[in-house]
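Worksheet: one structure, shown below.
Left out: one protein chain. Kept in place: all the others.
Going in written order, the chains are labelled A, B and C, and every chain counts its residues from 1.
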Amino acid sequence: MKERYKKYIVEIPEEMSIPYAGIVESPKVNGEQPMMLTGGWRIYRPVVDHDKCVMCKSCVLACPDATVLLVDGGQKIGFNLDYCKGCGLCTWVCPVNAIDRVPEIDFEDGVPFQDALFLLPHVEALYAD
Amino acid sequence: MAKTTEITVWATGVVQDKEGRDVCLVLTEAAFSEGFFTQAFDNYVDLPDRINVQVRKYARISDAEIENKFEYENHRPNIIGVAEATIMKGINVCKGLQDGGYLIINSTKAPEDLLKYVPEKERKRLKAIACVDALGIAPEQLIDYSGAEGAEDVSAIGLGLGAAMAGAIAAVSGLVKKESVLGAAANRTAAKRGYDEVKIKVLK
Amino acid sequence: MAEQYKDKKEEILKETVKMTGYEDAGFDWKSEKRVGATKFLTGLGAVAHALKMADIDVASSYPIRPYTGAMMMLSQMAARGELDVEFVHGEGEHGQLGIAHGASAAGARAFTGSSGVGVMYAMEVYSPISGGRCPVQMLIGNRTLDPPGDFGSEHTDALSTRDQCWIMGWAHTPQEAFDNTLMYYRIGEDPRVYLPQMNCQDGYFITHIPMKVVVPTQEKVDKFLPPLSFPDALDPLNPLGHGPQLFPGQGHVLEATRVNAMMGAFPVIDEVVQSFNSIFETNYSPFVDLYRCEDAEYVLFISGGHAYTAKFAINHMREKGMKIGLVRPRFIRPWATDVLADILSKFKAIGVVETNNAFGAARQAGILTLEVATTLYQIPNKPVLTAFMGGLGGEVIRLDEFYYMGDVLAKAAKEGKTERTAYWIGFHNI
Partner (left out) sequence: MTTLLEEQVQAKVDLPLLQNIHKAAALDEIYVPGHRTCAGCGPALAYRLTCKAAGQNSIFLGPTGCMYVANTSYLCVPWAVPWMHTQITDGGAVASGISAAYEARIRKGKYKGTFPNIYVFAGDGGSSDIGLQAASAMIYRDHDAIFVCYDNEQYANTGIQTSPQTPYGAWTTFTPPGPKIPEAKKLWPKDFARGMIALHPALQYVAAASISYPVDLMNKVRKCANVHGSALIHIQSICPKGWGIRSNQTLMVGKLAVETGMFHLFEYENREYTYQYQPKAFKPVTEYLKLQDRFAHLKPEHHAKIQEFVNQGLKRCGIKIPVEAV
């Protein structure tokens, strides 16, 4: 029976295979989803003035992307620039105006560089010579 | 064999959705008036559009009927437009660029300053890189969703930044004549200034 | 059973066996050594009993005739404490299927059911369930769609969903409905398959007419059907994402995996039916029920309850010397192309009894004709093919109507052609 019906089975090349039923692993708690890097979306980067900052943590709860972090053992505000989309909500919510918005292009680093957005392996060839 | 020029314009999601589309529409409209076969289309795969996401708008201009009209993307573009220079920091906008291609960026910076964001492999293929202060020329960035989902654009084509960018692309690539671009853009002045004020650095 | 027949019980049963002559169908009472309580059950009752023995966890209901009785029985069992089930009353068929979907994705053995227009109302959810590879079982008591709006059986409801990647087949007796319930769960819950199943039976003809059913012991059922193990169930202790979006360029890969699950079910079905036969001492053939086909020259191809009457009709036609037989697929999905091609290639003429309507389809018959004609395409010397449109809108197919079909087929076998691609029973002369 198995042999007889073999011809109906689609052989899926390794590089094209995707998870069974599209069921994928969840990221870790307090982790990241590195398949969707969004730092490249940012036009304005949030920059915090630690002297002004009163650590009220309003900005922590204002970020839709969970990119406002507590660093230095929870003593300071920091940003996960790999994912910050630069929306500016942290700047708006800050009661002491401690977060500035600076054009991203004026910085040398801070954005993960991607060769392509979500390139499927079997499509890669189309981009080659 | 038909000679087809593929144009990919990178823009910021929602904010420049209309402007990015306008660059393609103005260029194809101009080319059509010169007798070319044309196609202007959005990146359907990545729709719906999200604020700040890098979006791609595409155009194809050919001397014969376009046969690969249904392809979702321009895999091997000849011309790259970048409506917001910051996008280049995060993504290789020149991926798949044909040899002898052009890169035109909306920026107040000099072309040399932005070359560093083009990886070595693609840099070798560039014939010229150019910058135009499109936002300075036409600060309008019209938000209009009417054309995004396959419907017709309600607002006029080429009112703001898009017109200046289209003018600059025409000037750099020589793809279409100056008069045709001016004729196709609603904001004639912006297209003209884009054409005239673009700063070009020829690489080979 | 009525008091006056009590002494004659054995005699009546013997008579039934003689009449139906279930030699090939797995219902040969003479040779079968089925052990268990003998009951007279309708198809719905049989399924309800099987579900109790399968120890289902969640049932979701919504009333529509004729399948409703199964849910009524289940709720009685739950009320009596015989079955530990979460009984959820859905807000409609769409919701019913949604409930079953969620329950199955959370690792429960889930059951639901519907009929007629209800089957259609849930149409959106069939593909997500099979795409999520949730082994839900659904009972369909067939009912004609509106119009005409009567309660009678027609297979168009279930067959309209045939391309949604659900295992699907018809029982032609309550006993088979009982057995299918267990077999379908075991097939659908096999890790090589993980697909939902539609356990279909004709409204009234099977759902409402009691027939003899041997209910096996729980021990045997437990041996045949182990508890569901679904390692990817929604579980905070093992967090997974079910059904994220993908690229258009990945869609075809996901579709291919679903094709492989469906076509990969063939060896599983084979295995499961063999295991069933050995545990319950039955003699089912996995894919096709053949009745008096050995020397047949022409056959009726028929799915579902009308096969019961057809078998009597064939007996009578055989007595008259006609070389007629019956071929009954036990599964419509997956369709056993190769097995059927082998079988059908032996005959001179085939008449597909449709009991469904495919408006405007090739040959303007029903859905089964499309499948049979495609199956025949690979045979070099093709038999003559025609269809019989009967049993539509709940109409009964009577013995004399099967005789008419026999006559059409006898003539077709002799002449090597037919005048029509489909004969509407009671409309045309030959």
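Everything below uses one rule, namely that contacts are C-beta pairs under 8 Å (C-beta built on N, C-alpha and C of every residue); 3 or more make two chains touch, one makes a residue touch a chain.
Remember, predicted model here, so these are calculated numbers, not experimental data.
Shown chains touched by the missing chain?
Result for the missing chain's touching partners among shown chains: A, B, C.
Where the complex has a chain not shown, which of C:L234, C:I279, C:A341 or C:L376 is the residue touching it?
C:L234
Which of these touches the unseen chain: A:V47, A:L61 or A:L126?
Missing-chain contact among the listed residues: A:L61.
Which is it among C:H101, C:H172, C:R258 or C:R292 that touches the chain not included here?
C:H101
Residues of chain A in contact with the chain that isn't shown?
18-19, 22, 24, 26-38, 41-42, 56-58, 60-67, 70, 74, 80, 82-83, 85-89, 91-93, 118
Spell out the interface residues on chain C facing the chain that's missing from view.
Answer for chain C: residues 57-58, 60, 84-86, 88-92, 94-108, 110, 124-125, 128, 132, 227, 234-247, 250 touch the chain left out.
Which positions on chain B touch the chain that was left off?
Touch set of chain B with respect to the missing chain: 13-14, 47-53, 143, 145-146, 148-149, 151, 154.
Rule of thumb we're sticking to: only the chains that are shown with their structure count from here on.
Chain A to chain B: how many Å between their CA centres?
Going by mean C-alpha positions, chain A sits 27 Å from chain B.
How far is the middle of chain A from the middle of chain C, if each middle is the mean of its Cα atoms, in Å?
49
Enumerate the residues of chain C that touch no fewer than two other chains.
247
Quick check: in the complex, which residue numbers of chain C touch chain B?
Residues of chain C touching chain B: 247-248.
In their complex, what parts of chain B are in touch with chain C?
Per the touch definition, chain B meets chain C at residues 45, 72.
Spell out the part of chain C that touches chain A in their complex, as residue ranges.
131-133, 194, 232, 239-244, 246-247, 249-250, 253-254, 256-257, 259-260, 263-264, 266-267, 270, 338
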